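As you look at this complex, bear in mind that one protein chain is not there, while each of the others sits in place.
Take a look at chain A:
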Amino acid sequence: MTQVTMEEVWKDINLASLHPHRQLNIDHEPVLSNQTPNKSIFQDFLNKPLNQEPPPSSSSTHHGSLLAPPATVISLNTHFIDTHFDESAMFGCFGKKRGQDSDDSRGDRRHNRMTKNRESAARSRARKQAYINELELEIVHLKKENARLKRQEEQLKMAEATQHQTKKILQRSWTSPF
């Protein structure tokens, strides 16, 4: 069986008994399989505060009325199944109807999660690299300062040594205990 067959099967069902929104979903089933509208929604979604509700889909208002049609569909499937149904075709038909607990949105959520995880990983790498670069800069700076201070110390020592040489008086350099 192909997707087209499923479409026909679905259309055979008395669509008058269903909410108009569901009919639209069926008509746009090919678009759903591309998932582009979902992607644009998610981009907007991610740009907003996350506590906002996504644009209400028809499914959110239909949880109450979902009970009847699935039973009908299931009975239909038993008549027409003889090969395995393409899952995306099946859920393309009534994925929106079932709403958030369907494989369709599960895939969306997984995709969203992957994107967020990717971004988080990128931030983590950037954070780590930035800190490492800072440490490297510090090392360079500290090495220069260390070299400078050592040279300064050398110069001071030499200055002190020459100063001692100019004094002609005898001095104790080693002292005995007595």
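Here is the rule we go by: contacts are C-beta pairs under 8 Å (C-beta built on N, C-alpha and C of every residue); 3 or more make two chains touch, one makes a residue touch a chain; residues count from 1.
Operating definition for what follows: contacts and distances are computed from a predicted model.
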| item | value |
| --- | --- |
| Chain left out of the displayed complex - its UniProt protein name, from "AP-3 complex subunit mu-1 isoform X1", "Flowering locus T", "Tubulin delta chain" or "Dynein light chain roadblock" | "Flowering locus T" |
| Selected residue (touches chain absent from view) among A:114, A:130 or A:158 | A:130 |
| For chain A, the residues touching the chain missing from this view | 46-50, 116, 119-120, 123, 126-127, 129-131, 133-135, 137-138 |
